[in-house]
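Here's a slice of the assembly, chains where they normally sit.
Labels for the chains are A and B, by order of writing; each one numbers its residues from 1.
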Amino acid sequence: MIVVLKPGVAREKKEGLIQWLERQGLQVHVSDGQFQTVLGLIGDAAHVDMDLVGSLEIVDKVSRVTEPFKCCNRKFHPEDLVVSAGGVPVGGGHFAMIAGPCSVETEEQIVGVAKAVKAAGADLLRGGAFKPRTSPYDFSGLKAEGLELLRVARAETGLPFVTELMDIRDLELFADVDVIQVGARNMQNFDLLRELGHCDKPVLLKRGLANTLRELLMSAEYVMSGGNEQVILCERGIRSFADYTRNTLDLSAVPMLHELSHLPVIVDPSHATGLARLVPPMALAAVAAGADGVMVEVHNDPLNALCDGAQALRPEEYEKLAAKVREIRKVVTA
Amino acid sequence: MIVVLKPGVAREKKEGLIQWLERQGLQVHVSDGQFQTVLGLIGDAAHVDMDLVGSLEIVDKVSRVTEPFKCCNRKFHPEDLVVSAGGVPVGGGHFAMIAGPCSVETEEQIVGVAKAVKAAGADLLRGGAFKPRTSPYDFSGLKAEGLELLRVARAETGLPFVTELMDIRDLELFADVDVIQVGARNMQNFDLLRELGHCDKPVLLKRGLANTLRELLMSAEYVMSGGNEQVILCERGIRSFADYTRNTLDLSAVPMLHELSHLPVIVDPSHATGLARLVPPMALAAVAAGADGVMVEVHNDPLNALCDGAQALRPEEYEKLAAKVREIRKVVTA
């Protein structure tokens, strides 16, 4: 950590700060410039409250030298992580096609969609049993019954599945789920993250609507520091002032997260745009940007879907998209 | 709900949509303009998926006529709600001064701060026992012990207290808490909100970092539709591209929320700015904007605070601020 003092700071105040920093267990290197003094802190500054130091009257600014995340930091893990998602490898050159309906509705629906996306080349099935809804009056999922239907679809097709856990009290219902999804709204539900750090399932962690990459990585750190290193990051659109799309898909997050971390990074173009007709171009763009997978909503009857039908592709549309995804992937990895 | 069709839509497609809408239980008024057709939907359109309709190929745009929130909608509740926060009235002309440390640390600290803020005129004590922290390596609160210390401070001073619940599994520990706070990161933790709808304590609901006013009100709706109508809204800064402050305090939310809803609206200038020296001007601004209360962090030893010391006022600073708050309040309500 580096601390820049304001010009003309009284000597006693400077000494006072240096002594306080030393009491936190840090070595302080003082460098007096013509105009300002710079303190370089050596030692483990991760526990020092940077905001507090920055707010002191005599301090001009503070900046971190090292990132506050460790378990998910590529500096300490130069090799890409390959997550095993119910046997399907994700990351480190393994590309994952994840597809399925927003919500699980009936056995016929989920099994039908699962078969269709499998035929189109999907590796993993997605489907929501517990649905976060902005309004308390909207359909919020079939819950335990939905999980059961996902198991049926898995048995019928062999596709492992990813599904969202919203409430920590439901964790035991997820015992044989293949990948547990943490939704964007729960990205900083720290108790939930901590609990998932103690389980042995891969976690698909969605970036919150207004969360920075550092915050996303710190949330991955919550899971990983508990012992569970199987984390997949997912970009799904951020909130901006967009007027025609629901969110703004931030694809530069893909190469930047790969630079910062060794974790796999996938993209969800369905939630980002909210419009089925924007999903194919944005899915292809995600692949071109280097994503390790794309998660796409597919529904056999979007007009009658109980949730988010607007953003779901029909199976035949997904099939066409999947073919192009594979071709773009070939160009990217050539 | 109003649905505008694209120009030149084929007659059968238009008829198909109208029939589909009628099957959802709505009456459809068709108005053919020179250039475009407009469908006016009459009946309870709250359950119709507006995004889905908007995404149809033949639809140009869709707009809601009525707000999706009911319990907290001023249209149905013209009178201001007065919430009783441990006996202290908030809203409807009753202004609440809430103050205390970010985290509860020791009995001496919390009792000391409680006495000081009471002397300065505070009506309610705040203090965190469970602390949401971006990093898993940071101090996350004294938990049950912290709640116990808050009870001690209440006993010593008579001040009721507000404290944050993060994990739904801890709810029973909060049995004699005066006001339960839902933090910004949990504003859309819908299971938590639903559970709080069944309890009999006032809920202080903080606006999420990137949540719109409508989303905030929909979260209040989650609590209220469960039967608990005692909700206080709290603006605490939104995320923008700000370079010198932590967040951007959105004070126009105060009069706008008052227009949309009958719930009390308070402001937390400490988290919004992250800098103690910006807290007094922004607290006064909040009062001038018509807030029903201000919640301010106060610590007797900010430099050694375990959390967010950078934004805490010292008791003597709070005392000065509190005096000015009262004067501004007098001007505003004159």
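Structure notes:
Throughout what follows, a residue touches a chain if its C-beta (ideal position, glycine included) is under 8 Å from a C-beta of that chain, and two chains touch if they have at least 3 such contacts.
This one's a predicted model, so the numbers in the text were calculated from it and none came from an experiment.
Summary of assembly composition: all chains derive from one sequence, 2 are present in place, and the complete complex in the structure file consists of 4 copies.
To be clear about the criterion, only the chains that are shown with their structure count from here on.
By the touch criterion given at the top, residues 20, 46-47, 49, 51-56, 68, 132-138, 140, 166-169, 185-186, 188-191, 193-194, 208-210, 215, 218, 221-222, 225-226, 239, 246, 274-277, 302-303, 305, 307-311 of chain B touch chain A in their complex.
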